[in-house]
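Here the structure is laid out as structure tokens; the discussion comes afterwards.
Right after this comes subunit A.
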Amino acid sequence: MAKVKGEIIVDIERCKGCQVCISACKENVIGMSKNLNRKGYHFAQSTNEDCTGCINCALVCPDGAITVYRARLN
Partner candidate 1 sequence: MLETLPITKEEICKPENLVYSRTHLMTDAALSYCPGCGHGTIHRMIMEVIDEMNLQADTIGVAPVGCSVLAYEFLNIDMQQAAHGRAPAVATGIKRLMPNKFVFTYQGDGDLAAIGTAETIHACNRGENITIFYVNNGIYGMTGGQMAPTTLPQMKTATSPFGRNVETMGYPLKITELIAMLPGTYFVTRQSVHTAANVRKTKKAIQKAIEYQKLNKGLSFVEIVSNCNSGWKMTPVEANKWMEENMFPFYPLGDIKVPK
Partner candidate 2 sequence: MSATKDIRLMKGNEAFAEGIIRAGCDGYFGYPITPQSEVLEYLSIQKTKERTGMVVLQAESEIASIHMVYGGAGCGKRVVTSSSSPGISLMQEGFSYLAGAELPCLLMNVVRGGPGLGTIQPSQSDYFQAVKGGGHGDYKMIVLAPASVQEMYDFTKLGFDLAFKYRTQVMILSDGAIGQMMEKVELDEQIPRLTDEEIIKKYPWVTTGKTSDRERNYITSLDLNPARHEILNRKFQAKFKKIEQNEVRFERIDCDDAEYLFVAYGSSARVCEKAVQLGRAKGIKIGLLRLITLFPFPYDEVARLAKQVEGILTIEMSAGQMIEDVRLGVNGAVQVEHFGRLGGIMPAPEEVLNVMEEKFIKTKVYA
């Protein structure tokens, strides 16, 4: 079992649905929502609980739309 547990928060209105974060995520956490934001983009979202908080998705996000948290599990 992983010793850390991550989570991402996507700023839905900043996301332009470019999907670069999806290719950056090694854990296949991110998928595209079927919903649209106000600009009409399908936005990225976390689809499972495998996030390790590695921040790779946030680093490559051109719009700085992803905030990452990482908690240590005791």
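Some notes on this structure:
By our rule, contacts are C-beta pairs under 8 Å (C-beta built on N, C-alpha and C of every residue); 3 or more make two chains touch, one makes a residue touch a chain; residues count from 1.
On the choice of candidates, all candidates are chains of the complex that A comes from, given by their letters.
Fair warning: this is a prediction, and the values are worked out from it, not measured in the lab.
In summary, of the candidates 1 or 2 that share the complex with subunit A, the touching one is 1. Subunit A contributes residues 1, 5-7, 9, 13-14, 16-20, 22-24, 41, 49, 53-71, 73 to its touches with candidate 1 in the complex.
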